[in-house]
Every structure is written in structure tokens, then in C-alpha cells.
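Note sheet for the following structure.
A single protein chain has been omitted from the complex, and every remaining protein chain is retained in its original position.
Letters A and B mark the chains in the order given here, with residues in each chain numbered from 1 onward.
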Amino acid sequence: MALDDRKSEFTFVGTRPDRPDGLDKVTGRAKFGADVSAPGMLHGAILRSPHAHARIVKIDASKAEAHKDVKAVVTRADFSDKVPFQPGLEGEFWNVLENVMAGEKALYDGHAVAAIAATSALAARDALKLIEVEYEVLPHVTDVDKAMASDAPVIREGAADYSVPEGMHPNVVRYHESGHGNVDAGFAEADLVIEDSFVTEATHQGYIEPHACLGMLGNDGKGELWCTTQGHWIAQKTCAALLGIETSQLRVTASEIGGGFGGKTTVFIEPVALALSRKANRPVKLVMSRSEVFRATGPTSSASMDIKIGMKKDGTISAAQGVFRLQGGAFPGAPGDMTAMCAFAPYNLTNVKQIGYDVMANRPKQAAYRAPGAPMGAFAVESVIDELCKKLGLDPVDVRLKNAAHEGTQASYGPTYERIGLVETLEAAKAHPHYSAPLKPGQGRGISCGFWFNHGGETSVSLALSEDGSAQLMVGTPDIGGSRASMALMAAEVLGIPYENIRVTIADTASLGYNDVSHGSRVTYASGLATIKAARHAVERLCGRAAAKWGIPVDAVKWEDGCAVPSGPNAGDFDPMPLADITADMGATGGPISGHFEATPEGAGVSFGTHIVDAEVDPETGKTSVTRYTVIQDAGKAIHPTYVEGQYQGGAAQGIGWALNEEYVYGEDGRLQNSIFLDYRIPVASDLPMIDTVIVEVPNPGHPFGVRGVGETGIVPPLAAIANAVSHAAGVRMRQLPMSPPRILAALKDNG
Amino acid sequence: MDYHSPASFAEASALAANATGITRFLAGGTDVLVQLRSELVTPDTLIDIKKIDGVSDITRNVDGSWTLGVAATGAEMSEHPELSGDWPGVVEAMDLIGSTQVQGRATLTGNLCNGSPAADSVPAMVAAGVTVTITGPDGNRTIAAEGIPASPGKTTLTKGEVVTAVNIPARGENGGDAYLRFIPRTEMDIAVVGVGVSLRLDGDTITEARVSLGAVAPTVLLVDDCAKAIIGSTLDDVALDALAAAASAACNPIDDKRGTIEFRTEVAGVLAKRAAKIAYARAKGEQA
Partner (left out) sequence: MSKFHVSTTVNGDAVEYLCDPRETLLDCLRDKLNLTGAKEGCGTGDCGACSVSVDGRLVCSCLMLGVEAEGKQIDTVEGIAEGDVLHPLQKNFIEHAALQCGVCTPGILVAAKSLLEKNPSPTEEEARYWLAGNLCRCTGYDKIIRAVMETAEELREAS
């Protein structure tokens, strides 16, 4: 058989069919994390620390254990004692365990210290009050700069890994430095150098579905777990390690997932439900309240950043350097390295240097949030570039075009770019009517570029054909935003059968090989590539059956429009043999026909976007409204363009929230002050305009159909684009996020 | 938690008077249930007053005044064209509270008795001169709305007392009211500052005014100095500036997650001017 590896003409790909799970999701029948129950099920509840930092002197659960409705109480002692502590991220299982259930110390407000399983949710909540915990309150720190200062309380000795230079505070746990050229020489060549500092507050992913799970674990070490997760294999592996059981003995099924954005790439309550179940010998359901979600699941990092950029009069950036300090809670993992590597990545720079710090503080363990680390760096860098453009009288799009990275550019973080689409997004921005539309008084326009790596990751896909010629596709990446539709389109493209004839299932951990998490914008890229290759594998076998029927060699058969056909006139004269004709008697011609893919695709290809935003600021109150927004981003190839647009729009909306109102507010006592949606203030429908999108398609050489991940890049430019728009509208540079009305009004007053 | 749904206010009052521990009345429930769910307040006794006859009624009395049942919701008020015509500020203030869903449940009485200094409807009620009727162990009494809040989360109601009706005065000729609040989003936030203004004109000149501020002190304020700043004026720039200065001067706010002292003090003046302009235009019969 003959197959083109790369494809540029498509039948199904690029169309916009209804998603396969649409009916379930508009009728209320789709089962999310909290929507299942089991016979004999108990309800769990978790007791959480009211202190930001405290030694746990004693936990007395005897009254709770004696209560008639309580069937189990667990503390840290009920988890594995074999999980090793190691510095940095080397001991990540230990970090997760320590986060899931506190050990010697409670490390942040909301840290789990004990859990209960009882006969009803109300009984479990009531019984929590019967657990007596004696704390010795310790000094705490929640601010990143203060956490690095010499007098900061030490959160955990020995957490720093090899990368941290001598003499740093023990709260600095990882260090990154990269770049090329000579920045000092570059600054000397500049006509204007601007140095400035920027601060961003932590924000939460804000998925509407709280974490929820249902676990059953027997004393035989065999278990079942249902949970809302971006990756059930990592949940399986982590839960097994934390509970000291064999990975394969725990079967994990992913529920429908009500949003994740990176925040559901790890476990929080799942090991607790299993530990309670093991103790009570009954299934246990655990569902977080919204307040628990805010207090104890991953927000993103807060950041403090210093940027210095030199520019020549013609707009050429002669040198750029940045220091990025990221606070990631009481555990290693803040993506200071990612921030540093992404910050200058859109530009073709001769001289660039970036330093990133991973800093611990008494806050919840940060979790990935859509392009983790990239948005804050872009905010700082793109703000300085905007200020340089303003002072030098240059057009901000022209300056970015002049400096834009392209194929062959050495990236700020080291490697050389393959084919990338930044220039195309900037050209589209310049040509877009939005960029030249007149502004009203009081309005300002901002633009920003953004970069994200994208990720491949371990991937397994299985495709099985049925006798009637339909196909079932098993993928292992939970469908967060319509990926079943994209997978079915790609499979349909290869098989040549209608989209509707393909049933896509998110397989459980027992039904498919390992799959990395739905993160890193990898689903359409990696599971898509795996789907294409699994379908091609099935097609090879279909061609083989046709060849056998026709009595010709398999390489004389090719696959065209859903049929086996002779590869050329010399192969013989046979009518096209449709897929369904081959599968109809496949039991007799060699058995079931399936296709598989198990590998780690490496060609994810980096991603760029450019955003244009108009904002209006009320000078008397400092209130900002976003009046127009345009997202332009390279998708490589849009498999289902409507859902690509949706990713762009969703990223922009989250960015608007981060820029204007969302933040973690801590009191002097180190307790989170705004742990409900009322005071966390994510954008509501009336806050936003329509969000225009332009899909640029510069094919990714690392994917058969040219796909680049699109999920994350959309949140990288908004913080800076909005800050630039607001700064123009208000006439004063905003260096701190969120740009809440009190901050803008104060800046306006300071500016006179 | 005991739950009761009495058929009369006398019964409700008696239940509350005889209850031990924490007692809450359930009108719209949009505060009580939030406090219950978050375990901030778990009442020992919950008295649902929605099954009492007439509690959802909105009635215009012969003298032009209005009587609202304690369970009349924000949505029912907004859908009442005559009430909205007479007291657009009161209706809009109520309508600003929470979402469409919250409007289907929330009530003026609940908003008042929750005791929040940031309650949106309260400055509008205070500006309008609203009174509430109370039934208690010692009989009935009627007091001004501003007499209900005592401090954040606390009211002056005594054990066994329950609000039975909200009374809005007759609008009368040449009057207008308005309420504005500042929130960082467009919806769904708690007021950072709220300003209610009600005034009456003789020709172009303001003859009566009441100005009330929310979220800038432990309780909603009725600010006489603001009223004095505009009474006798045609709401010219001098009067407006004096109004803003008086509003800012009356503020005694706190720094919290929703705003700073400086911000609240400044914006109270800004909103007082804007609200007064709307009320003035309405008093003149103009659309605003």
C-alpha cells in the first residue's frame, strides 16, 4: 500500500460538524465527577488547616471515630510511608502526598490535615467538628519577594535542588538561567534602554466543576476510581504510589470533565477517597466545595519580575534581559524556568539573558494553568516593548515584525525554530480592520505577542472496526473542549468513512496503554497524530485483506475515499472495495481489524499568537471595560475550526479576568480572603465583548496534518495587551496585576 | 436545625420568641442559605415566612404610598411598572443585587435584615424614606429603614421580632430617586460604594433631598450634609462639588478585599454626583 505521510487537501478536516457528545451535554445526562454513586457509598469530608503555617502537635479523632455515622477517619499515617522525600521536583510524589494530607506541618490555609467518611454528606461535614487538632502556629510568608528575603520563615529545609546558587534562602528551590550573546554589549548599542519591574498576583484556573471522585479500594490492594481529571493515568500512578499499591491494580475511569485548564493534572482528593474506602471497606465519594477549590487546589504562581530591554531608533531590539521570581506555594514547582524561557521567545535576539527562580511560600501548591508561567513573563516584557515603541514613536506591530522570530531563528531559550507562524499573525494583525479602527476618547489600544512551547507526551490510541463498517476509537486524553469531534474528523479523514460512523470513547486505564495528561495543548496534536497513525494502521490491514481477496500483492493496493483500490493500472482491474465490504466478513478473512499507536510524539511545534484589544477607562473610578478584542493565532491546521475559535476566545476571556480583577487576596494572618466566586470575580457574560478570532495556518512539520496545539497560547498575550491598552487609555503605565479599579485610580492620582 | 413555616406573623414571632440558640427568618433565603452552606451560620431554628398570606403582595395604597410584602422578590418589583415608575431608584437598587436567579428569590426585607453595610437596596430605601413594620412579643411598631442595621451582620430587632411589611412613601409631585453603586465587574459583585439619592423640586430648585451612602461605614449612612449641599440649588456644579465633598467627608470605610479607604472615599463623591443628576432628571420628568 502507499500512503502519503503528509496531507494538505482534506475532506473532513476543517469542517464543523456537531460534537459527538453534544446531546449528552445539552440534556443533562453527561456524567461529570460528582454525578455518580455506588451501592453502600459513604460520603467523605476533609478537615483543613485554618493556619497558614503551623506545626501539627496532635490530632485527636476519637470523638469522631466514636460517632455512629462515621465509618472511617484518616490522617497522614494512613498513606504510604515509602514515598521518598527528594529535593526539587525529583520527589514529586512526596510533594503531592504532602499536599494531599499534611505531615508534620500545615503549610497553608486550607491544607488537608484529616478526613472522614460518614453515611451522608451532612454527617461527614458535622463530624469534622469532632476532630480536635492542636496546632503550634508558626510565622508565615505569602509574598514572593518577602519569601526570598533573608528573614523569611523557612518552609522546608532541603527542598532546594542542585540548580540553586549558594547563599540563597532555603525557600528558593530551583534556579534557571539561559540566553545567548552579550547583553551588556547589546545595551551599549541601544538608543533607548528601559528597565522596569512588574508584579502579578496568583489566579485560579476557575473551572466551574469542583474536584469530585468516587473511590473503592479493598484490602486486597485492588481498586476502582472515578474522577474528574485531565489525566487518569497520572491519577492512577500517583494514587497507587501514595497508597502503596500496584499501579495496575487500580483502574481509573475519567468522568466528563467540567473544565481543568491545567488545574486537574494532578490529584488532591482522589488518594483521600481511596484511603477512606480502604479503611471503611465501602465506596467513598468526595466532592470539594468551591471554597476548598480556591483554598487548596492549584492556583497559578504569583510573580515579581525585572525587565531591561534596549532598542535602537529603528526598532531593533539590541539586548533583552529578565529576572523572573515565581511563587508556587509551599512546594517546589513554580514555573520560573518556563516564564524565563517563554518571555523573549517571540523575538529574534542577538543578546538575551533570562533568569528564573522557583520560590516557596505559605500558599497552596501551584498547579499548571494554561501555558503555565508564560503569561506573566509576556506581561512584563511586552509592556516594556510597548513603552519603548511609545517613547521612540514607533508602531508596535512594525517593531514586533522587525524583531519577530522565524524559521531558523535561534530561540531565546536555545534551540533553532522550525517553521513557525509568528510573522503571519503579526501581518494578519496589521491587516485586520480592528488595528486601524478609530478609537473613541478615553479608549486605548494595546497589542501583544505570546509564545508557548506545546507538548507531545506519551500517547496510546486504539481503533477497532466493526462488521458494519463503523469504527470505535479509544483515546486516553479526557475531552475538555470538544476533542472527540477532532479525533473523529481525523479518523474519518484517514478511513474515508463518515464522521458520524465513528464513536470516540475516552478509555479507562485498564482498556488502553499509558496516556499523558490532557495538557500542554497536546490532545489534538498527540492524540490526533496517534489517531491518524492508528487509523493508518487499520487501513494497512484493510488493504491487506483486499489484496488477499484480489490475489495481488499488498503494495499494489492503496486506500482512497474509504475503499481499497488497485494502486495503478498494472495492479489489476478491480472495482473499489469499500471498507464495510472488507469488515463484513473480516472474521473469516483473518479476524478483527484494529489499528494501534503507542509512542511519544516529539514534533509538537511551538505556537505564537498576537492579540489586539481596545479598553476604556473611567477616569473618575478607574474602572476598565474591554470594548473590542481580536485574537490572531497560528493553529498549524484547524481540525474543527469552531472549537479552535473557542480555545482562542476562552484563553482571551481568562486573560481579561487575570488582567483586570482576578487575584488571590491574603490577609495579614495568611488566610485567603476571597475563596468564593462572589469575591474572586471571574468575567461574567456582561463584562465581555464578542471576541473576534483569526485562525492563521502555518502547518507544523511535526504532525501529519500540520496541527499545532491551540489550547494554551491564547492566554499568553492578553495580560500585556490589556495592560498596554489600559496604559494608553489612562495615560499611566500599569505595572501590577490585576489592574483593579482601586489600583488604576491610585495610579491616576499619583500621576496628577 | 428546626424548620418551621408558620401561617401568621404572630405565630412566627411566637416561634422566634420561644426558640433557643440562633434563629433566622427565611424570606428569599439568598443570604441565609449561603451562610448555611458555608457553615458561617447554622441556625438552630429557621422560620420560613413565605407561607404567610399576602407576603408576596405589592400594593399601592390610596394615598399613593406602597406596601410590599416581606417575600416580594426583586424580580416581582422590577416587573411592576407602577412601582418602577414611582420609585425607579429603589427598584433598580433591588434589581442590582446578584443575578437573574437571585432576583427570583431575594427580597428588600432580607437585604435590610442581613445587616450588611454594602446591601444595595438599603441606601435606596433610606433615601426614599422607607419604613418597616415589625411584629414582636410587645406588639407592632414601625421604624425607619435606617433604624434596622446596627453593625455589620447585626440588626436592632429584638428576640421574637419579625418584619411584616415594607412601606414606601407616596412619591408625590416633582420627585425623583436614583441609586448607583460601584463594582469592579458589570454584575454579580458586592457594592464597593453605593449611593442613594431622592429629591423633590420646585421648578428647577431642589426643595427636599435625602442622600444615603452604602459600603463606606459599618452601617448604611443617611448623610444630612449631602442633602444640605444640594437643597436650594439647581444642582449646578458648585452644588455637585459640595455634594461630592460632603459624601466623601461622611465616609468612614475600611480597607478590604473589595476596595481601599482612599478608593471608597473618592468614589463615594463621584457616585453621589452621578446619582443626584439622575434623580434630578427624573424629578423633572426626563428620561434617565
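The rule is simple: a contact is a pair of C-beta atoms (placed from the backbone, for glycine too) under 8 Å apart; a residue touches a chain by one contact, two chains touch by 3 or more.
All figures in this text were calculated on a predicted structure; none of them were measured in a lab.
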Candidates A:10, A:32 or A:574 - the one touching the absent chain: A:32
From A:262, A:329, A:650 or A:741, residue that would touch the chain that is not displayed: A:650
Of A:222, A:290 or A:549, the one touching the omitted chain in the full complex: A:290
Candidates B:187, B:236 or B:286 - the one touching the absent chain: B:187
Residues of subunit A in contact with the chain not shown: 16, 18-19, 21-32, 34-35, 37, 121-122, 205-210, 256-261, 287, 289-290, 480-482, 642-643, 645-646, 649-650, 652-654, 676-678, 682-686, 688, 690-691
Touching residues on subunit B - with respect to the absent chain: 1-3, 26, 29-30, 33-34, 36-38, 42, 46, 48, 50, 73, 75, 98-102, 104-105, 186-188
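Methods note: only the chains that are shown with their structure count from here on.
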Euclidean distance of C-alpha centroids - subunit A vs subunit B, Å: 44
List of subunit A residues in touch with subunit B within their complex: 125, 289, 291, 620-623, 625, 660-661, 665, 673-674, 676-679, 681, 683-684, 686-687, 740-742, 745-746, 749
Complex contacts: residues of subunit B adjacent to subunit A: 37-39, 182, 184-190, 192, 256-260, 262-263, 266-267, 270
